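With one protein chain removed, the remaining protein chains of the complex are shown where they sit.
Chain lettering (A and B) follows the sequence in which the chains are written, and residue indices restart at 1 in each chain.
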Amino acid sequence: MHKIFQKIIIFLFYFFAFVAFIALSVFFIFIFYKGVNAFSIKLIFDDTPPLDALMLQARVFNGIFNAIVGSFFVVFVSIILALPLGFLSSIYVACYASKNVRFWMGFLCELLSSMPSIVIGLFGLSVTIFLHKNFFAELYPSLLISACSLAILVIPYIIKMTESSLCQIPFSIKNVGLNLGASKTQNLFFVQLPYVSKEILGGIILATGRAVEDTAVIMMTGAVAMAGIPSSIFQKYEALPFFIYHISSEYSSKEQINQGFGAAILLLGVSLFLFATAFALRKIISKRSGFGI
Amino acid sequence: MKKVLLLVCFVGLLSLHASDLDIFKGLGGSLNIAGGTAHVECEKEVVKKIMQAYPAINITIAGGGSGVGIKQVSEGLIDIANSGRAPKAEEVHRANLKSFVFAIDGIGIVVNPKSPLSNLITTQLIDIFSGKVKTFEELGFKGGEINLYVRDSSSGTQDVFVEKGINKGVISDKAKVVASNASMKTAIANDLNAIGFVSLGVADDSVKLLCIDDVCPTIDNVVNGKYKVSRGLYLITKGEPKPLAKAFIDYLQSPKGADIVKKHGFIAPKK
Partner (left out) sequence: MKFLFKFGLVVSVITTSSLVFLILAFLLYFSIPLFDSAIFVGFFTQKWDVSKSLYGLLPMILGTIYISVLATFFATAMSFSLASLSEGFLPKKIATVVEGIIVLLAGVPTVLYAFVALFLLVPLINIYFFMGKGLSIFTASFVLAFVVLPTIYVMMLSAFRGVPKKHIKTSLCLGATKKEVFFSIMLPQAKPALLGAIVFGFARSVGDTLIALMLSGNSLHMPNTLFDSARTLTSHIALINANDYESVAFKAIFLCALLLFIFTFFVVATLKYLYKEKRYA
C-alpha cells in the first residue's frame, strides 16, 4: 500500500514537472516567435533615422525608442540613488553592528523586500502628493519620483547581497590585515571589499534586473503612454514594462500588438541577460573560493 | 547647448511654411495631458506633428479615464484633462474649470462579430446591463450566458452610457471591468458571448455595433440626433488655458484639427 502510494506521488512529480515544462516552453516559443518576427529597426525608431534619434537630434514617435531611453534613465537614476545607501548600510551591518542591530536590520530588509511593489509605488505617490500640497507646488509624479521608489525597491537586494558576501569571507582572509596591523577601516577597504567585489557587482546587476522589470511602481509614479525623451528628471516618461502593459490594454491595431511583442522580447532579453550575468558571476565566485551563496 | 539652440532656430525657420502649426511658434516647455481614453489616438497624431516641428515643446499623454483627468486637472497635476463627458457643475465650480469641445462621438453597444445579435430595444439593454437578463436564450437567441464588460467608475464613456443608453439604470457588479475603450474592444473581440459599449471612434470591424431601437450608430444618425447615445469630447483646463495649452486646443478646433478628428472616426463640431 505504502509502496503504491509512493509510486503515485513520484508519478505526480513527473506529471507536474511535465506540465510546468510544457507551459513554460509554450510561453517562450510563443514570445520568441512573435517577438523575433515583430522585431525590426522600424519598431524601435519608426521612420526617424536611427542615427539622428540616437544623437537626440530628431524625435521618435511611434517607435519604442523613447520607452527604452526612459527605462534606461529611470533604472540608472534609481541605482545611483540606491547604491551608496545600500552599500554603506550593508558595510555597517556586516562590520560594525551589534548582534541586535544586525537582527533588526535583517528583519527590516526582509520586510522591505517582501513588500508588494504596488505598496511602494503608492508610497511614492503619496509622498509626492504630500510634498506637492505642503512644500513644492511644482513637484508632480515624475522620473525622479519613480527612480526614488524603485531605489526603495532594490535597496534591500543590494544590502542582502553585499552583507552576506562580507559575512562569508573566510576568517583567514578577514583577519590577515588586522593581524598585520591595519586598522578596521583599512582592512575593510584594502582586503575585504576587493575580495568581494564580484559579489557586490552581482548584487548590483540583480538589483538592476529587478528595477528594469518592475511595472507596478512606475505606473503609480509617473510613467505615461506618450512622453518623448525626458529632458529633465522632473518630467514624465515612457518605460518599456509600462509600454507593454499599456499596449495590452489599449492597443488599437495589429501593428501595435506587434510593437508590444517587440518590446516584450527586448525586455525579456535585457532581464535574462542581467540575470544570467549575475548567475555566472556567482558560479565563478563559488568555484574560486569554495563557497556559494 | 548652442547646437540645440541652432537646431531650434533652424526647425523654427523651416516651420514658417507649415502655416497651420504657426500658433505654436515661440512656445516651449511641457504640456501634460491625461484622462479619457477615446481621445488618445487622435491626440497622439497631433502631438507627433507638433513635437516634430517644435523640439522645444514636450507633450505627454496618459490615460486613466475622464473622471481621473478632471480630478487631476482640478488638483493642478496636469494641464489639460481629456474628458468624454461634460464636467459636472460642482466640478466646474470648485476648480473654475473651462471646457472646450473638439469632437462629437457616439457610444456604440458592441458584441462579438459572430454574435447573432444585431438590434436591441432600450428595455432589453437596461435588463442586460443590470444583470436581470443573464442568457442569450432570454433574448431569443442561442449562446448561453452573457458576459458583460463595463468600464471603471472614472470612465466618461460609462457615465454617458448610463445616462443616455440605459436611462440611468444600474450596472451589474458581476460585469468585468476593463480600463479603456481600446481594451473594451479587445475584450469583446475575444469573447463570443460578450456585450459592452465603446466609443464609435475606437470601434472597428473586430467588433459588431448594435442598433438601439432600430437606430444604427452611423455618423449621420449621430449628427442628426436620431442616435441618442452621443457626447462631446472635451478638453478641460483649470482656469484660462496657458499659452501652450491654448495653442493645443486651438489647433484641435481648427480645420486641420477637424480633419484629424474625422480621420479617427469622430465628428467635428460645427462652429
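In this section, a residue touches a chain if its C-beta (ideal position, glycine included) is under 8 Å from a C-beta of that chain, and two chains touch if they have at least 3 such contacts.
The structure displayed is predicted, hence computed values, not measured ones.
*Asks:* What are the shown chains in contact with the chain that isn't displayed?
*Replies:* So, spelled out: the chain left out of view touches A, B.
*Asks:* Looking at A:Met161, A:Val212 or A:Leu281, which makes contact with the chain not pictured?
*Replies:* Of all options in A:Met161, A:Val212 or A:Leu281, contact with the hidden chain holds for A:Val212.
*Asks:* Given that one chain is not shown, which residue among B:Leu27, B:Ile50, B:Val68 or B:Ala86 touches it?
*Replies:* Answering carefully, the residue with contact to the hidden chain is B:Val68.
*Asks:* Using the touch definition up top, pick the residue from A:Ile10, A:Met55 or A:Ile80 that touches the left-out chain.
*Replies:* That would be A:Ile10, which touches the missing chain.
*Asks:* Where does chain A touch the missing chain, residue by residue?
*Replies:* Considering the whole complex, chain A reaches the absent chain at 6, 10, 12-17, 19-20, 23-24, 26-27, 30-31, 84-89, 91-93, 96-97, 104-112, 114-120, 122-123, 125-127, 129-130, 152, 155, 159, 185, 209, 212-213, 215-216, 219-220, 241, 244-245, 247-249, 257, 260, 264, 267-268, 271-272, 274-276, 279.
*Asks:* Considering the entire assembly, which residues of chain B contact the chain that has been omitted?
*Replies:* 34, 64-65, 67-68, 71-72, 74-75, 144-145, 147, 152-154, 172-179, 187, 190-194
The rule is short, and it goes like this: only the chains that are shown with their structure count from here on.
*Asks:* From the mean C-alpha coordinate of chain A to that of chain B, what's the distance rounded to whole Å?
*Replies:* 35
*Asks:* Quick check on the complex: what are the chain A residues that touch chain B?
*Replies:* Result: residues 57, 59, 61-62, 132, 137, 140-141, 224-228, 231, 235-236, 246, 248-252 of chain A touch chain B.
*Asks:* Using the touch definition from the top, list the residues of chain B that touch chain A in their complex.
*Replies:* Contact set of chain B toward chain A: 7, 30, 32, 34, 37, 40-41, 44, 47-48, 51-52, 55, 58-63, 76-77, 178-180, 182-183, 185-186, 202, 204.
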